[in-house]
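One chain of protein is taken out of this complex; the other chains stay put.
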Amino acid sequence: MPVEFVRNYLIISSVLFSIGAAGFVARRNLITMFLSVELMLQGVALSLVAFGRAWGNYHGEVFALFVIAVAAAEAAIALALVLVLYRHRHSLDVFWWQQLREPGTTPPVPEPVEEAEVSTEVHWPKLPPAGIEPVREKETIDVG
Amino acid sequence: MVSIALVAAACSAAAFLLALPRGQIGTGRLIGYALGGVALLLIWLLLDAVPGRAGLTVITYLAGAFAIVAAFLMVTRRSPVASALWFAASVVSGAVLMFAAGAQFLGAATVIVYAGAVIVMFLFVIMLAQQEGWAPCDREAHEAPLAALTLLFLLVALLGAAARYRPAGPYVPKPQQQYVSSVAAIEQKPHTAGLGALLFSEHVVTIEVVGTLLLVAMVGAVVIAARRLIVPPPEDATNVG
Partner (left out) sequence: MSDSIFVQYIWLVPAVSLLAAVITAIAGNRWLKQQAWLPCMLAAAFGAVWSALALVVVAQADEPVAFVPVLEWLTVSDLRVAYELLVDPLSALMLFMVTFVGSLIVAFASWYMAHEEGYARFFSEVALFLFSMTSLVLVANLLMLYVFWELVGLCSYLLIGFYYTRPCAAAAAKKAFVVNRIGDFGFALGIFLIWVTCGTLSYRQVLAVDQGLQQLTAAGPAVLTTVCLLLFCGAVGKSAQFPLHVWLPDAMEGPTPVSALIHAATMVTAGVYMVARFTPLFAQAAGVGTVVLVIGCVTAFIAAFTALTQTDFKRILAYSTISQLGYMFMALGIGTVAGAVAAIFHVFTHAFFKALLFLGSGSVMHATGGELNVWRMGGLRKYLPVTHWTFLCAALALAGFPLLSGFWSKDAILATVWQASGAATQLAGAVGLITAALTAFYIGRAYFLVFWGEPRDRAIEEQVEHYVRDEAHGPPEPLIMKAPLIVLAVGSVLVGAVIALAFGGLVPFLAGAYGVEPLAHATAEHDAHGHAWGMMLLSAVVALAGLGLAYVFYGQPSPWPDRLAEQLAPLYRISVNKFWLDELGLILVVRPMLAIAAACRVLDNVLVDGLVHAVAAVPAWFARLALRPMHNGLVPFYALAMLLGLAVILTLVLFQIQGG
């Protein structure tokens, strides 16, 4: 396989990878961020295919196949998580999730204002009589 | 070559910076797209014609360019739906590149898994999380200059390395690398059959592990995403406290 062929593939895959990485950093929408990650994986898979061809065997493709499989698994989990996160805040903005920061520091970017109506009523837990399963609070945000 | 790569990297980064959503739509975005075009041309310059394989050359140029353009639009468009669609386009052109390289099975798998399953899943989630209008998070980028800087450095490193890479001749496998067979052999055999033989002989355990992983991921996704059942409260438990 000619050298030029491999280099072409490497250039294309490295551009795809870089764009994906930059997109992951720059975008705030959780879904777009995950799309960017998938793009990075896609670039890597492409370069693996090219390497496999260059060596004249199937191992690069096997590797790429596993990358795709893992990416599919990751996408399934990640989308489930995104869905759960969305239910909590009714938004896909990643700025909602900055509770990992050092205690006492001011938020680097202000948390977005919740657009949906938020109930100000406080639901205090009530003690049920012994032997009866406690009542779970109904989820306030109803989605779908 | 290297200078072309550097300029291409700079143009790409600038285009990325300008095309990112920054509140309201302005002329900056158009300039960004224009710069992106320039960068694409420069990347084209970096690509080489494959001697004796005109068809392959053309496909590489076109599909590669389309993959890059689609990826660029994917990260710069505001609407998540548009992003998902551009991602699908990028993946499909990537699959074309794989076909062109002779990796038919992988190309097909990419299309099926990504452009099919994953994108459908994405669109499904987007539909679930439908919002009125464009959310603030889609209109504003985060740390756009630093992100552009990241892109710049990544492209400088990767494109620069690729552009400077000039091996003396075709790849000559070293004798101790036992898995290497000849390119001719790999092109003569039915491709997917060879891949399958390798997968189910040498990598059979890995295949099993990956299959289990997918199963676990599926179960996990169901558990994570499933709505909790709401138990109706018993009648006599309401006024105790």
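By written order: A and B. Residues from 1 in each chain.
The rule is short, and it goes like this: a residue touches a chain if its C-beta (ideal position, glycine included) is under 8 Å from a C-beta of that chain, and two chains touch if they have at least 3 such contacts.
Predicted model only: the values in this text are computed from it and were never measured.
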Visible contact partners (per top-of-document touch definition) of the missing chain: A, B
Which of B:7, B:34, B:149 or B:224 contacts the chain that the document leaves out: B:149
Footprint left on subunit A by the chain that the document does not show: 21, 24-26, 28, 33, 94-95, 97-102, 105, 107-109
Hidden partner interface residues of subunit B, rising order: 142-143, 146-147, 149-150, 153-154, 156-158, 160-161, 164
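Throughout what follows, only the chains that are shown with their structure count from here on.
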Inter-chain centre distance, subunit A versus subunit B - centres from mean C-alpha coordinates, in Å: 14
Of all residues in subunit B, those that touch subunit A in their complex: 12, 16, 20, 43, 46-51, 53, 56, 60, 64, 67-68, 71-72, 74-75, 80, 83-84, 87, 90-91, 94, 97-98, 101-103, 105-106, 109-110, 113-114, 117-118, 121-122, 125-126, 128-129, 131, 135-138, 140-144, 146-148, 150-151, 154-155, 158-159, 162-163, 165, 167, 169-171, 173, 177, 179-183, 185-186, 194-195, 198-199, 203, 206, 210, 213-214, 216-218, 220-222, 224-225, 228, 230-231, 233-234, 236-238, 240-241
In the complex, subunit A residues that touch subunit B: 1-12, 14-23, 25-29, 31-32, 34-36, 38-39, 42, 45-46, 49-50, 52-59, 61-62, 64-66, 68-77, 79-84, 86, 91-95, 109, 112, 124, 126-129, 132-133, 135-136, 138-139, 143-144
